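Yeah, one chain of the complex is gone here, protein chain that is, but the others are all in their spots.
Up next is subunit A:
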Amino acid sequence: MSNVLFDVPGPKARLRHQILAVVGVIGVAGIVGFIGYRFYDSGQFAPKMWEWLQYTTIQEQLAERILATLKAFALGAVMAMLFGAILAAGKLSEHAIWRGPATVIVEVFRAIPLLIMIFFFYFGLPAIDIKMSQFTAVVVGLTLYNGSVLAEVFRAGIMSLPRGQTEAAYALGMRKTQVMVLVLLPQALRVMLPTIVSQLVVLLKDTALGFIINYKELLDYAKYLGGQGQFGRPLVPVTLVVAAIYVTMCLLLTWLAVTLEKRNRRDKKLTPIDTKALDDVAIPAASQSM
């Protein structure tokens, strides 16, 4: 799209573009350089500030914390998908008894900050004798919030399919569940995948909220290590490393999803229409119409 917004540049425009590019690069380099200089100037790049990286104990603890973050993410992601699928099914139901509550749940949990929910579970529920560990509070919060968002994504994905798909499936004599599982979901999943992935990235990032209630995850460790006097209180270096770890995890997640999706699509393309499978479908359909 972006390439139709402007012409192929002529010699004058090319020169102008080159000047702009140079100015832009200098500007960006200036900002980055200034930040780097301030870091350097205040001794953030001093070897002492980075010494902690060499200790095996710290490396092991860091790995443990990454695992703790990933654990909260994995459980939260699975639960949120399940919860979202149930809510979406509720919202798409033709019975008002299911539709009403599902809509209310989605609207409420989408509109309350995750932090408030985590506070509520961790500080509020003990008042009525329900005690949650930090881990449970984080995972339940992640599930409720992201599940509600995903419910809307799922619903939108299914609604985006042409109505003819549903009608054709019904005309073939499929039942409601069959229409959903065999016809709508496989198509909708492909439409929804990018949105689901970006929501999962949000979920992965939101595990950092566990830090506030002292769930022992990555950011919590950064804060802890950053305050250790024996390493010269290396808060900035540690946070930079932790930020890099988060970027790596999120990009890996996105890459994984894209790769899976591509492979999935290629398989579909490579497989020509399987006539045998068509026969299998045709026979029960024919027998039903008798």
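Please note the rule applied: a residue touches a chain if its C-beta (ideal position, glycine included) is under 8 Å from a C-beta of that chain, and two chains touch if they have at least 3 such contacts; residues count from 1.
We adopt the following convention: contacts and distances are computed from a predicted model.
K.L.:
Can you match the unshown chain of the complex to its UniProt protein name from these: "3-methyl-2-oxobutanoate dehydrogenase subunit VorB", "Amino acid ABC transporter membrane protein 1 (PAAT family)", "Thiamine pyrophosphate-dependent enzyme" or "Ribulose bisphosphate carboxylase small subunit"?
P.N.:
Options "3-methyl-2-oxobutanoate dehydrogenase subunit VorB", "Amino acid ABC transporter membrane protein 1 (PAAT family)", "Thiamine pyrophosphate-dependent enzyme" or "Ribulose bisphosphate carboxylase small subunit" narrow down to "Amino acid ABC transporter membrane protein 1 (PAAT family)" for the missing chain.
K.L.:
Which of A:161, A:236 or A:257 sits in contact with the chain that's absent?
P.N.:
A:236
K.L.:
One chain is left out of this view; which of A:15, A:116, A:159 or A:256 touches it in the full complex?
P.N.:
Touching the chain that is not displayed is residue A:116.
K.L.:
Contact with the hidden chain only, please: which subunit A residues?
P.N.:
1-2, 4-7, 9, 17, 20-21, 24-25, 28, 38-39, 41-42, 44, 108, 110-117, 119-120, 123-128, 201, 205-209, 211-212, 219, 222-223, 226, 233, 235-236, 239-240, 242-243, 246-247, 250-251
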